[in-house]
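Heads up, the thing below is written out as structure tokens.
Missing here: one protein chain of the complex. Every other protein chain is in place.
Here the chain labels run A, B and C in written order, and each chain numbers its own residues starting at 1.
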Amino acid sequence: MAKRPSAMDRFLEWTLNLDRRWIYLLVAVSVITPIVVPIGLPVTTTSSTRSAFEFVETLKPGDVAWLSFDYGPSSAPENDPMAEAFLRQCFLKKVRVVVIALYPLGGLGLANNVLAKITAEFPNLVYGEDYVNLGYKDGAAAVMRRLGDNIADAFPTDVNGRPIGEFPILRGIHDIKQVKVVFTAATGLIGEYWITQVHAQFGTPVIIGPTAVSAPKYYAFLNAGQLVGMLGGMKGAAEYEKLLRAKYPELDRFYGGTRLFTATKGMDGQTVLHTVILLLILLGNIAYLRSRARRRVTDVGGGRGPAGTRP
Amino acid sequence: MRWATRFRLLAVLSALAGSAAWAATSSSAPVPANLVARDNPGDSGGAILLTWTPADSGSLPSDSIHIFRAEAPAFEWKQLAATTPSAGRYVDQTAAAGHVYRYELRSGGISAAVSEPASSRDNWFRNERANSLIATIIFLIAVLGSIAMARSGKPLFIRKIAGLNAVDEAIGRATETGKKVLYVPGIQSMDDIQTVASVSVLGHVARATARYGTDLDVANRDPLTFASARETVRSAYLAEGRPDLYREEMVNYVTYDQFAFVAAVSARMVRERPATIFLIGHFFAESLILAETGQSVGAIQIAGQADPTQLPFFVATCDYTLIGEELFAASAYLSREPVLLGSIRGQDIFKALCLIVGIVGIVMASFGNNWVAQVLLTR
Amino acid sequence: MSFDFGRVALFIFFFVVPVIGIALGLRSPAMRSRIPIITAFIAGMIPILSLYIPKGFLSGPQGMSPRLDRWLIIVAGFALLLGIVNVVQNNSRRIARRDAGWAFSVVLLAGLLVTGSLGIWGAVSGEGIGFRADGSTTPFKWIEDRFFQPLQSTIFSLLAFFMASAAFRAFRARNTEATILLVAAGLVMAGRVPLFELLAAPFPALQPSAASVSLFLGGLTEWIMNIPNGAAQSGIIIGDALGAASMAIRVILGIERGYLGLGAGE
Partner (left out) sequence: MTETFPGIGIWISALLTLFAFSFLYKDNPFFRFAESLFAGVSLGYYVGIVLNQTLKPNLIEPLTTNFAGNWDLLMAGGIGLLLYMRYVPKIGWVSRYALAIYVAYYIGVEFTRRIHGEVLPQLSRTVVPLFPWTGATLESLVFVIGVYSVLVYFFFSKEQNRVTRKIARVGIWFLMISFGAAFGFTVMGRIALLIGRLNFLILDWLYPALGI
């Protein structure tokens, strides 16, 4: 005699057959509410982000750092805060920054926008001395080979076409070996090339800020000492922002503003939707396990149900 | 070559690499002495290596020493750099190739040591990368040797991947219920090796559906993949002697737009409720709609992809997933193509060597000798 | 014309040899596949050899390898635009035959034409495609900021919806592997966001214990990412690297020729 499905089972069955667009609505609401009503949940830092932050803190005024925009608009909400936080930290420490972009699908536009936004916050910076934007270049792997010997081979001019010989910042820097750190905000493969090609062959320390989708892979490179730090996705960016504001309280005027998008504020929406998705997975699996248990009672032979397969 | 002999060869060669990379440094002396200047080894020229017996800084007037350089023929001394006496070595990166230089160490104004003339030149081998070259040579021997063996007709063994049993079982289920089999070979073109592997798995599936007379439907997004999938299915039905069962519209081209393709195929799943769905090839995140719809129509789903980004979702939604290299092993097992069989065997040999070197290294490290880890580090 | 070995060697390998190959190929089709394999071998070996041989003629400032790098930056630019030719072909054919949805092909070609010509204008006029010297934005950049960026990021943000719906309707712990996966996923998700602080927000009394639970889960997640995940990723990296290295060898030695658009036998 089949076990009669309880009210709970009927409810679960009903929710499972709901149109998927109700779930889409639930997702939209879970993201919109924290934007309209910010919660301000705490952020805890992890060792991979702390080691990145502390390494940049060891740089001395006048050192040259390298920032590479290897992502596109499709991952800007995760990577922009990383690039902005790194630039603010360098400019506060009087570290000079060379900016390039190697991601074809939109890297250059983001480099221009982020640089314009941050240099507006530090009015006394001089283009060509404190920072320079060398723009985009095709053939990322070939560009990195040239950076190992002679930067001018790959980037003869800056983003506006001016020969790089004119810029004092590059006078002491002939190739990437003399750069103190390369920070790559990355989405796909190009970020990995900095580790397995530039660091492996030229030794320049690399910090990577990957999207959350590609972050798990970089724990293997972090363990092997091929990286000096990593910011994993939006959470990594929020951790870096927390460390930055703790060390440099004067940055609160940028991070405090209500309208400015920061990774820390984004984490509110992340938390709400993480909770919703965890509940959805639990609910879905409870319904699945109960229906499978019920079916096992009815099929004495314990054969495979229509949707089930061998356990 | 049997593994035992290959292992002895590796041990000898890496010992050679170990000694070449490490020059012993002598003990310290009161004043930095016998300064030697010579071409920096293993580079493209333009650098001169200075080595001197390091002095303990206590016995010197100032705690740092200054390096001076004089270029032939004038030989007037110019300050080059400053370093600590205990360093024992310094590399002058600014020495133009072919020019002759002499170097002098001065501490607190008094000259401590002067070197013979030296000039930099380009060298034939970067000895710091000997380990990487040896590993590459061993890899070449393993892979090219295995491919040559496979091409010479020697039958190479590949174990049957568990996934292929799942494939046959899933087609059996479709035959039982009389419903169709839907196959999606990924959304990339034939220049993606995962699509090539998927088409060879499709050949196996088509032969099974030809044998059992099950209805087959192959939905394509890329024109090139569509052409080679149609060719594969037609020859599979011929090989099984059932050309009569082959229908032109079995292999069809849906559309090129990524999201439109996914929406159209999931609508087809809901309409025709296939018993078995194969999602094998290179997919991107929107493939979640396919896996979810397939699950909701109660189909058995077999997925397969080499690049790991989609694998977590396929494992969570599908009944069986070919993971990473398994997809290529499956296509090698099915196609018996000598080059594929040889490559997989060559890679396995090198993986076995990595395991052996790793375990030997761990045993030695456990007894305090960290030499293997140092040998493996690349610069 | 300064004579140096690197430049002349590349001239022979990548100009003289292809010209001879094309001449021979015009007469006998067999040559059309054999000589490109030689060119591929040379182009593939130069970067590999320059990793180990620093000799001037190969890796020096004017050697073959640096010069080939500079060439291949330029060739990569041309290759990036290769896709445009068959997109224009397909879509103009779609418009000519008034296939279903040909209006969207018009939209596609219009977008390509306008943005492309603004890009060309930026190069010809010297204005560039970013900020002008006085800080104002070029028309190309205006289109990038207002059309390109929002479209790309929104189309990708749809994936969050698909994932949430699949989470509810499709992610099942149907076998041991999927169970381990979902349990690890749950722990990592709960460890990377202040989940318990959110749940305890309306109950001040629970907040300290919520914070300690989050701290513990955060530590557990970090351990999962470093050790079990780190180990598995390291194994995957070694396996994939050997697969890609063997594919590279097969292409450079001409064993694998599919990329040239010809069968292995031809």
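Here is the rule we use: a residue touches a chain if its C-beta (ideal position, glycine included) is under 8 Å from a C-beta of that chain, and two chains touch if they have at least 3 such contacts.
From a predicted model like this one, the values you see are computed outputs, not experimental measurements.
Novice: Checking the contacts here: which visible chains does the omitted one touch?
Specialist: Within the full complex, the chain not displayed touches A, B, C.
Novice: For subunit A, which residues touch the unseen chain?
Specialist: On the subunit A side, contact with the omitted chain comes from 21, 24, 27-28, 31-32, 35-36, 74-78, 104-106, 108, 135-139, 141-142, 145, 155-157, 159, 161, 193, 195-197, 199-201, 211-213, 215-216, 220, 223-226, 232-235, 259, 261, 266, 269-270, 273-274, 277.
Novice: Need a quick check: the contact residues on subunit B for the chain that isn't drawn.
Specialist: Against the left-out chain, subunit B lists 129, 131-132, 135-136, 139, 156-159, 161, 257, 259-260, 263, 285, 308-309, 311-313, 315-316, 323-326, 329, 332-333, 344-345, 348-349, 351-352, 354-355, 357-359, 361-362, 365-368, 370, 372-373, 376-378.
The rule we apply is simple: only the chains that are shown with their structure count from here on.
Novice: So which one's got more C-beta contacts, A-B or A-C?
Specialist: Result: the pair with more contacts is A-C.
Novice: Based on Cα centres, what is the most central chain?
Specialist: Chain nearest the centroid of all protein C-alpha atoms: C.
Novice: Taking the mean of the CA coordinates per chain, how far is subunit A from subunit C in Å?
Specialist: The mean C-alpha positions of subunit A and subunit C differ by 17 Å.
Novice: Per the centroid of Cα atoms for each chain, what is the distance between subunit A and subunit B, given in Å?
Specialist: 24
Novice: Going by the contact rule already set, what residues in subunit C reach two or more other chains?
Specialist: In subunit C, 51, 61, 155, 163, 165, 169-172, 174, 182, 185, 236 touch at least two other chains.
Novice: Any chance you could list the residues of subunit A touching two or more other chains?
Specialist: Residues 20, 201, 217, 309 of subunit A touch two or more partner chains.
Novice: For a test of understanding, state which residues of subunit A touch subunit C in their complex under the given definition.
Specialist: Residues of subunit A touching subunit C: 15-16, 20, 23-24, 26-28, 31, 39, 41-44, 46-47, 72-77, 104-106, 108-109, 112-113, 116, 135, 137-139, 142-143, 145-146, 149-150, 153-154, 159-161, 201, 216-217, 219-220, 222-224, 235, 267, 270-278, 280-281, 283-285, 288-289, 308-309, 311.
Novice: In the complex formed with subunit C, which residues of subunit B make contact?
Specialist: 42-45, 97, 122-126, 129, 132-133, 139-140, 143-144, 147, 190-191, 193, 196, 256, 259, 285-286, 288-289, 291-292, 295-296, 306, 308, 312-313, 315-317, 319, 324-325, 328, 339, 343, 346-347, 350-351, 354
Novice: Mind listing the subunit B positions that touch subunit A in their complex?
Specialist: Of all residues in subunit B, those touching subunit A are 292, 295, 298, 300, 308-309, 319, 378-379.
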